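What you see is the complex with one protein chain gone and the rest in place.
Labels run A, B and C following the written order; every chain starts at residue 1.
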Amino acid sequence: MDKSHNTQTARDLLVMMERIRAFEEQAILAAERDNLVLGAIHPSIGQEACAAGIMTHFNRDDILLSTHRGHGHTLAKGADPLAMMRELLGRTGGCCGGKGGSMHIADFGVGMLGANGVVGANITIAAGAAHGLKMLGKSAIVVDIFGDGAANRGPFLEGINWASVFDLPILFVCEDNQYSATTKTSAMTGGPGVAARAEALGLRATVVDGNDAEAVARTTHEITTRLRAGGGPEFLHAITYRQTGHTSFDPASYRPDGEAEKSIADNDPIARQRAVLGAMGLDRAALKAIHDMAQAEMVQVLADASATPFPGDETAFTDVQDLGSPVQEAR
Amino acid sequence: MDKSHNTQTARDLLVMMERIRAFEEQAILAAERDNLVLGAIHPSIGQEACAAGIMTHFNRDDILLSTHRGHGHTLAKGADPLAMMRELLGRTGGCCGGKGGSMHIADFGVGMLGANGVVGANITIAAGAAHGLKMLGKSAIVVDIFGDGAANRGPFLEGINWASVFDLPILFVCEDNQYSATTKTSAMTGGPGVAARAEALGLRATVVDGNDAEAVARTTHEITTRLRAGGGPEFLHAITYRQTGHTSFDPASYRPDGEAEKSIADNDPIARQRAVLGAMGLDRAALKAIHDMAQAEMVQVLADASATPFPGDETAFTDVQDLGSPVQEAR
Amino acid sequence: MVNMTYVEASRLAVREAMQGDPTVWCVGEDLGRGSVFGQYLGLQDEFGPDRVVDTPISEAAIMGAAFGAAMVGTRPIVEMRFSDFALCATDELVNQIAKARFMFGGQSRAPMVIRKPIGIWRSSAAQHSQSLESWYVHIPGLVVLCPATPQDNYSMMKAAIACDDPVVYLEHKNIWSMQGEVDTTIRAELGKASLRRKGRDVTIVSWSETANLCVHAAATLAEQGIDAEVIDLRSLWPWDKGMVLDSVRKTGRLVVAHESVAVGGFGGEVVATVAEMAGDALKGPVRRLGAPRSLVAYAPNLEDKMRVTKDMIVTGAKETLGK
Partner (left out) sequence: MVNMTYVEASRLAVREAMQGDPTVWCVGEDLGRGSVFGQYLGLQDEFGPDRVVDTPISEAAIMGAAFGAAMVGTRPIVEMRFSDFALCATDELVNQIAKARFMFGGQSRAPMVIRKPIGIWRSSAAQHSQSLESWYVHIPGLVVLCPATPQDNYSMMKAAIACDDPVVYLEHKNIWSMQGEVDTTIRAELGKASLRRKGRDVTIVSWSETANLCVHAAATLAEQGIDAEVIDLRSLWPWDKGMVLDSVRKTGRLVVAHESVAVGGFGGEVVATVAEMAGDALKGPVRRLGAPRSLVAYAPNLEDKMRVTKDMIVTGAKETLGK
């Protein structure tokens, strides 16, 4: 790869990370300052390198499934931030019409088949999406991202074994931010780690520094190349850190003193990517421009979203089912 | 160990295996010839070395949990075969009062906390039994036996991880008869095998020839010695073979030609144990006496069980619950 | 018209649907061997192992994966073997499949048929005998079907596969070998009840195997001069309130009978609906028949104590008439 290509890619990664962070910062403001987000939101601040790095190598017709902490993945998959913000605010034009909210964000138009409010539940569903694509003879591939806590739920075993047995075109990513809500996940996880679990189920597993966007992108590229060539399912353990509380309301006082501060200072994925670009020759002004552009975009997104009305009351009863829907019943 | 001790132990193992087989042969007769067993029974014929070998090193106050294929384990744990046969026939005096049948056989008096009709369900329950014993400061240990098919269910991961995290005094045994009902389990199981799965969850895992009663007993002895000394949970993968169909009604025509015949001819655990004892000096007459004694015992057991009445109709409504029981409701 | 059994009827429906639509497929344990009751016999030979898929013992994954495959455009038929084991996949069915379309604002669909054989069957004890149809009726997003005859098991299976909603399809294990004439040209309209017997004196509402018992009970009642109307709901969601209410308005008497536990059963919903919407038409006490709130035991005499029998239905009907 020539240098210009590298720079462009590296820049794209930073742009995406800045956009994700700006989006979530605005979402947190909307929640805390403005009281506009009524349900819980789970920020992925500090984890943006995973979303940006992984999604670089998934196309629009590939399929993504994610978690309650899925804003970054969704945005990186190509979803419209305004539709997303509207969803967080429960407004009309939200990507789920205001019915799902942050925890159920989805944009089928860009192949994003849903966050999930149930930890680990998407692992079997994602395996099935890959199964369906294979059955239909499609060339698209699937990526399913979940947290470190999900590795202790049954669907981890059942879904990964399924992908293994049926040799499906899917990448499972454990985006390991080291916490399950208020609990240090390592204390609740037996054995040598999630990659070993995946290997024991027959998957090739790779471990990557999840705060190094370049490394995440490179590793994902290697994996997706194998997947697209018909290789079997793979596993990626991306180690990162949750800079915020579990939800935007959580002060996260259970963390050891200084742990978060140190990660923010030394291991912030955006700062690290800025350094990469700096080493490639981008100056401070250029970096600032990227930051400012992302900020401006998301400030506008929040403004536009807040100006959007709530969904029509009648939609409380639509899209339940065809037969015996509440609309029919009410007649 | 001196030779006499070895011979006694080896003889005990054979006696137990002969009794298990005789019990199940009678149960099959009761089902097929006599139409006395109305529900399904799952014979463990060919797998007796696991039950006999493992239970040699568990005491009466230790805890056992088992599966739908649990007659052998239960008998080896010390249950009364007459109470068991009555249970299979749904009679009064059955170990569950005729309410459970073969698939739910249990004898709490000898620490046998139940077979289970749901594959894999006992894995978490057994972990919890060990958790409870530890909490209560008891020195007893737990063994949970399940089939190869259970390793593909979520509770395998959740229960074993639980034991690992809480460092519980439990041995998990995968009694691998190579089939899950009519399906060859290996075709449905990704990765290097169940022992690797257990290791990935943090357990020490051992593989043993499950048709070699001596080896099973020896290995179990090593494991229980560690468990009783406060060692963490362990895993045993015992490889055996199901000589019969899945249930007594299943002709098992799905098996490759000759597979069962070959295993019966070359790898029958009882024949192998007879050979061990033969090498130790027991003659044919002594071996035949063991066989005949077991047969006679279980023929009598079936006769006695068939002569027992069905439970009183009123027990259909007892032992449901204290509050709001059907007996109360009927008043 | 062909004479066939209940199990053959749904097998034929599945087979024809698979012939007609390459995106229809079956998934579950031991399907290659026909599954527990022969529901899939021959289908793997005809359609291959990629469309009649044998799986690990992983109910959560069977349900979850089928859902994922449905979201990308296939139409899975999910086999749960015994309805009891389907409880291992409750999150997948109730939190995921039933809710996805709504939660995602209409973006996703889950055209699935989820087969869960129900009912008391030959000393199978508490973990292999449940009928939990009322649970699924309570879950928005699901369609719930309980065919009682070969004809319905053919026509309703066809309609279920064609339906774009997730359908919980509850076949009764005790009637697999029930024979009946099947007209393959009949198309089921899901949500319409079946009038199994016309009558003037008392309305008997039922479904699944118990509906067949009700038909026999009605014959006995007829001998005693009581003309019972027997309504086999067959679809519990949506259910044919109209037929039931019209019938009760005509007869003024109501018996509801089902195999599952009476407390919290769907019989309560039927009685409550009638009480709300046609309470004034009732001319006598209503009767709701279902299992006592106990468990199904292994011993055959204890198992029997949990059954609703023909005699109980006869007696119940007479009680509504003050006889």
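Going forward, a contact is a pair of C-beta atoms (placed from the backbone, for glycine too) under 8 Å apart; a residue touches a chain by one contact, two chains touch by 3 or more.
Worth saying up front: this structure is predicted, and the values here are computed from it rather than measured.
The chain omitted from view is touched by exactly one of B:Leu75, B:Leu113 or B:Cys174, namely B:Leu113. The missing chain, though absent from the display, is touched by one residue of C:Phe67, C:Trp135 or C:Trp176; that residue is C:Trp135.
Note that of A:Pro43, A:Gly128 or A:Gly149, the residue touching the chain absent from this view is A:Gly149.
Across A:Gly111, A:Gly159 or A:Pro311, the residue that sits in touch with the chain not pictured is A:Pro311.
When the missing chain is restored to the complex, the residue among C:Glu8, C:Asp54 or C:Asp84 that touches it is C:Asp84.
Residues of chain A that touch the chain left out of view are 38-40, 87, 90-91, 94, 96, 98-101, 103-104, 116-120, 149-150, 152-154, 180-183, 187-189, 254, 310-311, 313, 315-317, 320, 324, 326, 329-330.
Residues of chain C that touch the chain left out of view are 84-85, 87-88, 90-91, 94-95, 99, 102-103, 125-127, 132, 134-135, 137-141, 237, 260-261, 263-276, 279-280, 282, 285-288, 293-295, 297.
Listed by residue number, the positions of chain B touching the unshown chain are 63, 65, 94-100, 104, 106-109, 113-114, 116-118, 121, 123-133, 135-136, 138, 154-155, 158-159, 161-162, 165-166, 318-324, 326, 328-329.
By our rule, only the chains that are shown with their structure count from here on.
Farthest from chain C in terms of Cα centroid separation is A. One inter-chain figure worth recording: chain A and chain B are separated by 46 Å, centre to centre, where each centre is the mean of the chain's CA atoms.
Shared interface positions of chain A, defined as residues touching 2 or more other chains, are 154-155, 158, 161, 165. Across the assembly, chain C contributes residues 55-56, 58, 60 that each touch 2 or more other chains.
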